[in-house]
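This part shows chain A:
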Amino acid sequence: MKRLTYPLLIAFAAGVLTLAIARDKTSTPDSHELGAAMVDTGGSAAGDFGPPQGEPIQAILTSPPNVPPPTGRHAPAKVIVNLEVREVEKEISEGVKYTFWTFGGTVPGSFIRIRQGDTVEFHLNNHPDSKMPHNIDLHAVTGPGGGAASSFTAPGHSSQFTFKALNAGLFVYHCATAPVGMHVANGMYGLILVEPPQGLPKVDREYYVMQGDFYTVGKYREKGLQAFDMQKAIEENATYVLFNGSEGSLLGDNALKANVGDKIRLFVGNGGPNLASSFHVIGEIFDKVWFEGGSKYQENVQTTMVPPGGSAIVEFHSEVPGTSVIVDHALFRAFNKGALGMMKFTGPDNLAVYSGKEIDSVYLGDKAVSSAPVAAAASAAASGSLTLDQQVKAGGALFNGTCSTCHQANGAGLPNVFPPLAKSDFLAADKQRAIGIVVNGRTGPITVNGADFNSVMPPMSQLNDDEIAHILTFVLNSWGNPGGKVSAEEVAKVRASTTPPPGAAH
Partner candidate 1 sequence: MKSLLATAMLMLSGAVAAATPLPATSVLQLSSRFTDQDGKSFVLSDRRGHVQVVSMFYSSCKFVCPLLIDSGLGLDKALTAAERAKLRVLLISLDPARDTTAALNALATKRKLDRTRWTLARTDKDGVRKTAALLDVRYRQLADGEFNHTSGLILLDSEGRILTRTEKLGATPDPAFLAAVRKALKASK
Partner candidate 2 sequence: MRRLLLTLLLVPTVAQAGGGVRDAGYVRIPAGEYKSALRYEDGDGRTKVAAFSLMKRPVTNAEFLAFVRAYPEWRRDRAPSVFAEPGHYLSHWRSPVDLGPANLPLQPVTQVSWFAATAYCEAQGARLPTWAEWEYVAAADETRRDARSDPAWRERILGWYSKPANVAMSPVGKGPSNVYGVQDMHGLVWEWAEDYAAMMVSGDNREQKADDRLKFCGAGAIAMDDRENYAVLMRVAMLSSLEADDSTSSLGFRCAR
């Protein structure tokens, strides 16, 4: 009997195995599993939780980069929002002023935080000093124009309309008055967060970052009050691409702060008007990205796309101290148009995770950390009191990261490759020629301190006249060079009287 059952068992097992394999090849995914992955929130049809309960609440509005606290509510409420429109002149970059049109006095405008199902009584107040009428389109509103048709407000007046937030998500709001592109390009956008009914998971820090592109008549970093350039806006040729409306908004003392070990959430928006953002934080990976500001998240993301008029919520956890740089990964925008911010993490080292040095000394060359002497020089120049010492200090700050990359921080250059600037006979012989080289570049053979060089120096077209003047003054007064000074006027003269090589930007 035993001898029979054993082969039977094997045959049975083999049979089952065969059947199992065959079944694997032809079976479809379990429909229950599919259903679990595709469950939706029900959208606006399921977003009405009934009439508001309790006393009306005055919404807490915050200026960027801060975010109001979680609502902590469990039932729909009536929320009153008072948002003021003001046209204000502010700095867009050091020494560069621009007349922004703002919601709440800032670019981006105040952050609004409510819960799905809330009824919002929205008051838009246009300051009497405004030149223009304005309105608001909130992407969170289900209704004509997102509220724009009901909120058209002349200066010195106020409009009111009421809406119920039927969809959860992170939504952009912006002015929709003709010409819309110009109103948005002048900074009229912000974010409104409609929390899902159960709220967002708890984190240690939340911040508000919104990208925008700006178009000025003058060049990048050209000083003074700049006007909006409509032609550049139509051509989508941005002068500045910035986080939170100005170049220094997230740099230096304004850098976002967190502790090692914090769980951090960024509410990221893009006001446009034209350019999409490839949002990336150098040295961090987003553990979760609620892509497009919606209800589902992706995990382990390096760079996420934020279209103009769109948003994303990113979360990450900090493990090591240091500085992370926030960029639009369309790199020329980050390094040549200002799409750069910083986040500083303080806390103990975690050498197992990262053992290297601070990131910012490699990437930025102290561009942000030592911007103070450049600012001091700019304001001194504006008031006509610029001293040699101020120029040298500003020039030193600018030299690092730009010129030092090739000529080295000590001016020694690289033998047979890059000529030295330290105690350079070539430099001392002709100041005008030196200016011309920085402005227009130089190719071909030269002899410096008895050594031959035959290399290519590109024209420094990203530097303006003041910056070149400061840098050359610094170089002339360093490393045994003969001293002296170079003024912005001298640089301008050289620029005007010489021709840049073909292909040079201008």
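Picked so that all candidates are chains of the complex that A comes from, given by their letters.
The definition used in the following text is that a residue touches a chain if its C-beta (ideal position, glycine included) is under 8 Å from a C-beta of that chain, and two chains touch if they have at least 3 such contacts; residues count from 1.
Note that the structure is a prediction, hence the values are computed from the model and not measured.
*Asks:* What candidate from 1 or 2 touches chain A in the complex under consideration?
*Replies:* That would be candidate 2, which touches chain A.
*Asks:* Which residues of chain A touch candidate 2 once you look at their complex with the stated criterion?
*Replies:* Touching candidate 2 from chain A are residues 87-89, 98-99, 128-133, 135, 137, 144-145, 148-157, 176-180, 182, 217, 225-231, 234.
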